[in-house]
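Only a single protein chain was left out; the remaining protein chains are all shown in position.
Up next, chain A:
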Amino acid sequence: MRDTPLSNCEKRFLLKAIEEKKRLDGRETYDYRNIKISFGTDYGCCIVELGKTRVLCQVSCELVPPKDSRPTEGIMFFNLELSPMASPAFEPNRQSELSVTLNRQLERCLRNSKCIDTESLCVISGEKVWQIRVDVHVLNHDGNLMDAASIAAISALSHFRRPDVTIQGRDVTVFSPEERDPIPLSIYHMPICVSFAFFLEGSYLLVDPCEREERVKDGLLMIAMNKHREICSIQSSGGIMLLKDQVLRCSKIASVKVSEITELINKALENDRKIRKEGGKFGFAESMPKQRITTLKRDKAPVEMTDVEETASDIVNTTETTTEPVPSPVLVGMGTAQVGEGIVNSWGLDEEEEEDDEPQTEDTKTDEVMVISDSEEEEVVILNEVQKSKKTSKQK
């Protein structure tokens, strides 16, 4: 199915709003949407909601023979899938450019940064190692998939527990979770991706663009960083020219955001650990709110009001006379009045015809037929009405 095209007026409005530093949902330029991290009953299953964007990540492991070039290291395998339920633009079984970009960026962010200790995944050198497989599924696309995917991946990896193994000579015994407690992976640091969208030739930037903002952007800068302020990867796409101080500024903003998000992830992991230890109920069934068919759950949509009060009171204090929002009607003939001037004829008629019509509307006598429209087929006859025609401010 095709995605809804973006109309010109939406594009213009979004760019105008960005110039005035306003976003559709009332956020500031550097604000993230609400991030919600919830874990499932299995170890290694995590859902991240970034506003309306939802991403599910599942981590699993398997014993396999290692790669020939690296016999003492475990294997990490990443897979990101754009599910067709996320957006009508995603088709199943088709490698679109977006999915290739996201996959590549996820691999670069997590594998090349060496955030997981792969040496600890080795069981028998040269014969058996653990292969950790990270599957990320996009459930709903409302912009900024990369950030949500990276948060989901690293949370799921931190949440995951692999089975315990003992080695006796050449025999490997893998214990099930009931026999021995599974062991967490050893994670050195948590790299998190932060996306910056640039508009109007790089003069305006927004953090965490939503889907409509993404459609009008000029370029995108993705910085993957951890909380120790180490940059794991930088990618700039869209072909815009960025200045050095812009990139430095973005990295400073990214470090602030990353430390906030890392704290959030740690808190969520801690909560989940506590609940499991106390024996309480955990998993998605508990963390998703109950939904009934007769009601719809909706998050509180904040309506941005703070600005309005200040600007309104400023205007009221500085101006002296009140401006008339609607011009008063002008009586043209008996029973008719004209409000405003009307818009310019956009049909592209010859200019001569336009000029001929103008003097006609000026001199009218009350009893004669009034020519209001240019059409030759119509003759408008005014009935004897006493009321003035008033136009309300609601027009179609």
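Annotations
Just so it is clear, contacts are C-beta pairs under 8 Å (C-beta built on N, C-alpha and C of every residue); 3 or more make two chains touch, one makes a residue touch a chain; residues count from 1.
Throughout what follows, contacts and distances are computed from a predicted model.
Think of the chain that is not pictured: of "NADH dehydrogenase [ubiquinone] 1 beta subcomplex subunit 10", "serine C-palmitoyltransferase", "Phosphatidylinositol-glycan biosynthesis class F protein isoform X1" or "Exosome complex component RRP40", UniProt labels it "Exosome complex component RRP40". Taking the complete complex into account, A:L6 is the one of A:L6, A:I183 or A:V256 that touches the chain left out. Hidden from this view is one chain, which touches chain A at 1-2, 4-13, 16-17, 20, 22, 24-26, 293-296, 298, 301, 303-305, 307-309, 311-312, 325-326, 343, 346-349, 375, 393-396.
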